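Let's look at chain A:
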Amino acid sequence: MDTVVQILSWILLLGGAVFLLIGAIGVLRFPDFYTRLHAVSVCDTLGAGLVLVGLMLQGGFSLVTVKLLLIFYFMMFSGPTAVHALAQAALRSKLKPLVDDPDSR
Partner candidate 1 sequence: MHDVIHDLLGHYNYWIVIILMMTGFYTVIARPNLVKKIIGLFIFQTSVFILFISMAKIEGGTAPIIEEGLSVYSNPLPHVLILTAIVVSLATTALGLALVVRIHDAYGTSNEDDIHVQDEAD
Partner candidate 2 sequence: MEHLIDIVLLGLLMITGFAIVRMKSLLAVAMLTSIYSLLSALLFVVLDAVDVALTEAAIGAGISTILMLATVTLTRDEEEAPRHTPLLPLAVVTVTGAALIYGTLDMPHYGDPAAPVHQHVASTYLHDTPGEIGVPNVVTSVLASYRGYDTLGEVTVIFTAGAGVLALLGYRTRRRNIQTRKLVVLRVIAKLFFPLILLFALYVLFHGDFGPGGGFQAGVIFATGFILYALAFGLGNAQRVIPHPLLRIMAAVGVLMYAAVGIEGILLGGKFLEYGVLADDPVTGQHLGIMLIELGVGITVAAVMLIIYYSFVSRRD
């Protein structure tokens, strides 16, 4: 039972790290501000969430797990809100998204 929990926690931690890496690569490679924002939002929230759940499994039934649960709840709410605020601010300052140009195909 203990080994199963350890293996599951390792899988979640590594999966979270992989998603964070994918998010970082997305930020570097995507062409436009809005697409980069989308990469950060989805991948970072998911990656941070997986890392936190993996740490919760390592913590077992203790106060540490409750604190990690609160941090998880906070990140799930504040991550997408921050990105939403960024996108709103960019739209408000007239940054146009990159649209596909059918003539250049």
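Just so it is clear, a residue touches a chain if its C-beta (ideal position, glycine included) is under 8 Å from a C-beta of that chain, and two chains touch if they have at least 3 such contacts; residues count from 1.
Basis for inclusion: all candidates are chains of the complex that A comes from, given by their letters.
All of these numbers come straight from a predicted model, not from anything done at the bench.
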Please state which of the candidates 1 or 2 is in contact with chain A in this complex. 2
Residue positions on chain A within touch of candidate 2 in the complex are 74, 77-78, 81, 84-85, 88, 92
